[in-house]
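Have a look at this one before I ask anything.
Just one protein chain is left out here, and the rest sit where they should.
Let's turn to subunit A:
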Amino acid sequence: MHSILQRGNAILAYTLSVLACLTFVCFASTVLLNYRTHADLNTVKVVVYVVLWDKIILRGENAVLDFKNMNTKYYFWDDGNGLKGNNNITLTLSWNIIPNAGLLPNIFAHGSHSFQFPVDYTTSRM
């Protein structure tokens, strides 16, 4: 009788050829079916995500952050005029972890802060 390795080899070779056939069939079917086009919903509604501030903390540095009266590090701009009178500005905090080696998780902190921007520009310093 054939040894286990020979049987395994036969099974693997057979799986490979079946996979190759399946791949070709799938490829052919997508070529045939992909004629549908997606309608472009030309809506103006836009969600904007902007980074206002960031900080790099190296391993071993103090990771307890306590800041007051800070300025934003990056300009709070959007590409248009969606900020004036916007009634849903939400501030969130998230961070990346760069490990020695491994996955790169992107973690969102619990909680957030929402506020509104006034309809008119301020004329004096707040």
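We adopt the following convention: a contact is a pair of C-beta atoms (placed from the backbone, for glycine too) under 8 Å apart; a residue touches a chain by one contact, two chains touch by 3 or more; residues count from 1.
Note that in this section contacts and distances are computed from a predicted model.
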Hidden chain of the complex, named as in its UniProt record, picked from "F-actin-capping protein subunit beta", "Vacuolar protein-sorting-associated protein 36", "CI072 protein" or "Signal peptidase complex catalytic subunit sec11": "Signal peptidase complex catalytic subunit sec11"
Full-complex contact with the absent chain, from A:69, A:90 or A:106: A:106
Among A:6, A:72, A:94 or A:114, the residue in touch with the chain that has been omitted: A:94
Hidden partner chain, residues of subunit A it touches: 40-51, 54, 56, 58, 74, 77-79, 94-96, 98-104, 106
